[in-house]
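For this depiction, one protein chain was excluded, whereas all remaining protein chains were kept in their positions.
A and B are the chain letters, set down in written order, and residue numbers restart from 1 in every chain.
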Amino acid sequence: MADTVSLTLDGAIATVTLEHAGKFNAMSRGMWLQLHAVFVDLQLRPGVRCVLVCGKDGHFCAGGDIAQYPDFRFDAAALRHFHEVEVWGALQAMLDCDVPIVAQIEGNCMGAGVEIASCCDLRLASASARFGAPIARLGFPMAPREAALVAQAVGSTTARAMLLAAEVLDADHMLRCGFLTRTLADKDVADAAWAMSQRIAALAPQAARLNKQTLRTLVVPNSAFAPAGQAQAAIKDIANTVPPLVGGDPYAYADSAEHREGIAAFLEKRLPRF
Amino acid sequence: MADTVSLTLDGAIATVTLEHAGKFNAMSRGMWLQLHAVFVDLQLRPGVRCVLVCGKDGHFCAGGDIAQYPDFRFDAAALRHFHEVEVWGALQAMLDCDVPIVAQIEGNCMGAGVEIASCCDLRLASASARFGAPIARLGFPMAPREAALVAQAVGSTTARAMLLAAEVLDADHMLRCGFLTRTLADKDVADAAWAMSQRIAALAPQAARLNKQTLRTLVVPNSAFAPAGQAQAAIKDIANTVPPLVGGDPYAYADSAEHREGIAAFLEKRLPRF
Partner (left out) sequence: MADTVSLTLDGAIATVTLEHAGKFNAMSRGMWLQLHAVFVDLQLRPGVRCVLVCGKDGHFCAGGDIAQYPDFRFDAAALRHFHEVEVWGALQAMLDCDVPIVAQIEGNCMGAGVEIASCCDLRLASASARFGAPIARLGFPMAPREAALVAQAVGSTTARAMLLAAEVLDADHMLRCGFLTRTLADKDVADAAWAMSQRIAALAPQAARLNKQTLRTLVVPNSAFAPAGQAQAAIKDIANTVPPLVGGDPYAYADSAEHREGIAAFLEKRLPRF
């Protein structure tokens, strides 16, 4: 298949590969469901001690598959289902993973790519990798809990540069802002990510699981997203708690002219007129 | 007038200029009220897509207007009104702004200047800009929610260096700690801030507003300042919730010898004796 998320096992290391030929591994709706399924599958494999997430052919993930967007984004209920069930379902399964996750990031890491990387524990990137979420060019905001996840991982200043100014940032910036664990020469990143995975797989697995359970309670960046004593529940219920905070349905923009114009302009390969 | 906060419009970009001749744009009480009024005014201008905040004549803002302090700081009720109504009223109006805000930071950015910049989304600074809040030399602490705002923006380590050691930090430090979006040669910062404002104004305005509404819920740095599910309300009610946390009225120091000595020493141009 052209668009897949695949799982391969090698001893105690599971490799999850994002693949969408010709689209720099942009996430189609089917890939989100497969990503979810892969991490549910991993819960049933106690022998796995480390997960390595990477993209095929020199890129991590260029974002969403925009060609699919006209099919569902302009209906608020369908848009909510996409973000809260399909996308967040996969990201939540990654956040629920009790095994350390290493991200091997090359080339484009945009939008969905930043979100997927934000669910990983160690992020190794090639020096030439590029990061951003320039969806303000496409006429729509980041969904609330995806924005909370990304802002927690990249920091408020970088999140604002990505979302409000559509900035695309290099690996040095992402190292400095605390998102990346390490940067490497392009030719070395795959070997380094594999070596890191082997290193982790040799450490105490029960301790790793307990550390991840503790660190998970620190993921949620603020109390609006985590009612006291309910951090785990809060992540799952965030779709219900965010709307009143932002003054209404966060997907009410679905049918707006701005949203339609942004996506139409992209697909027609022209500049949008907002 | 010598001390003003002015608003000028150029297409979709609103420029807010801090001006206090001879005092590096230090904020007088009147300027805090004008800053509040400007951001209330901006709420009524739907055509504005980006706000640019800058200071006059090569400085951003050197802090408060210390010459006014003997008139009100030694009375606890007046001091509370100053911080909770005048200062926080203006900062809250900035935080409530649904349009992206760019800060153009040159020269001195101290105390009130850091607080105002902390309410902006993108912070561009000249290489020679200097940052700090050396009020420990003046004998008083930062008001609780101003400290929460600044600590969230500069990080705990830098906030402690500023407040507990009265350190003055350069632009490289402030870039590294995540406060600044970018640093520029002194001669380039004004052009870069204007270009950034134009870039933002060309992006989707509804998406920007929705992103700001979501990001606003992440501003509050911890739950002491944000009761579960009430982030927005918490920012406004913080004056009521902070006192019991710190064991009493945070403005009870108003009439203390230390406070009087710090301000007197500054105005008499001598070293304080604490």
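Keep this in mind: contacts are C-beta pairs under 8 Å (C-beta built on N, C-alpha and C of every residue); 3 or more make two chains touch, one makes a residue touch a chain.
For clarity, every value in this text was computed on a predicted model and none was experimentally measured.
When the omitted chain is restored, the residue from B:Ala166, B:Ala190 or B:Ala264 that touches it is B:Ala166. The hidden chain makes contact, of the residues B:Pro100, B:Pro205 or B:Gly262, with B:Gly262.
Summary of contacts with the chain left out: across A:Val5, A:Ile135 or A:Ala208, the touching residue is A:Ala208.
Listed residues B:Cys54, B:Met94 or B:Cys177: the one in touch with the omitted chain is B:Cys177. By the touch rule set out above, chain A reaches the unshown chain at residues 100, 121-123, 152-153, 175-176, 178-181, 196, 199-200, 202-208, 210-215, 217-223, 226-229, 231-232.
Counting over the whole complex, chain B has residues 135-142, 144, 147-148, 151-152, 155-161, 163-166, 176-178, 221-228, 241-242, 244-247, 250, 253, 256, 258-259, 262, 272, 274 touching the chain that is not drawn.
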